[in-house]
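All protein chains of the complex are present and in place, except for one that has been dropped.
Entry: chain A
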Amino acid sequence: MIKINDLRTLFEHLKRESQIVGLKKDGSRYFYQVIDLYDDWESSVLLGNFSPKEVFFPQDEVLFYFKAQKTILPKDEVKPNVLWGVRPCDIAGIGELERMFNQEGEEGYKDPYFIQRFDKTLIVGLACTEPWPSCFCTSVEGSPYKSEGADIFIYPTEDGYLIETPSKKGEAAIEGLDVEEVGDVSQLEVDRRRAESKIKKYEFGSVTGGIADKLKQMIDSSFWDSIHSACIGCGTCAFVCPSCHCFDVSDASRGARGLRSRQWDSCLYEGYTLETSGHNPRPSGSQRWRQRLNHKFNYFVEVFGMYQCLGCGRCGRACPVNINIAEIAAKAISWE
């Protein structure tokens, strides 16, 4: 591992080749936006109000334009990005988007819009020394010190920053940076344990054998009637979530051209499953919440072997009625 004294040097080094996207204050909220100056970066904010998923998967995205028999692809050139200062849970969230939108094998779904951005992005992760009370990553296989999925990962220490480069891309990116090699990194383990001890722990069992198994037996349970009552179906939880990836597709006209675009959607919207005939296979809030919890803690586990919730806690913070998905999952585990 290597050490630097000031993150500014790394920032400036990476900025030579790419634009840097990081947390920036806008009004009273923090969003992932292009930062031109190091000092515009909000280094003390753990999580943005929205996740970094919009860097790869914007909320409203034109897929193509059309005119008579012709289809025209959007021309915006995707610029190389450095996604700066992302926390481990959000990095895991990006990993899930990748699993969905860039699937392995010939048959696997490949989303060109996501991939073109993803391929041009260098992910710079940042360990969380001060988790928030809403964090629960350690309950879902995460850790505030997990570097997996990042290209470059920063560990703040007492007297500077340790830098790890988990990927070849990251290694290449820091070439030429003036650094000091460090041999003994045992302090990191102490720091990791200290940060983890601050995080609220829920017992979900092992990924495949715990909550996922339990949920499989609960499809017809009365549990679902007991948890959704306060939910107003506003979809806020899905919009702020780093791994929610559902979208709706719609057509619109712009002058003489038509365009097809996609927008974020949410399984908690009543219209999400509404069919053209007027039939809705998930007509009630309880069925919709059953879908949400199962997708996060069961279906995704079944297909990809991992939770689809990374424990960032954004949904509970942003939900108008403060519904905490971890608490609901924990209730499901202990439901008789």
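Everything below uses one rule, namely that contacts are C-beta pairs under 8 Å (C-beta built on N, C-alpha and C of every residue); 3 or more make two chains touch, one makes a residue touch a chain; residues count from 1.
One rule holds in what follows: contacts and distances are computed from a predicted model.
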Per UniProt record, name of the chain withheld from view ["Sugar ABC transporter substrate-binding protein", "4Fe-4S ferredoxin", "Stearoyl-CoA 9-desaturase" or "Hydrogenase/sulfur reductase, alpha subunit"]: "4Fe-4S ferredoxin"
Residue in contact with the excluded chain [from A:R29, A:K216 or A:R257]: A:R29
Contact with the hidden chain (one of A:I115, A:A318 or A:I333): A:A318
Where the missing chain touches chain A, by residue: 27-30, 42, 44-46, 49-50, 59-60, 132-134, 229-230, 232-236, 239-240, 248, 250, 252, 261, 263, 266, 271, 316-318, 320-324, 327
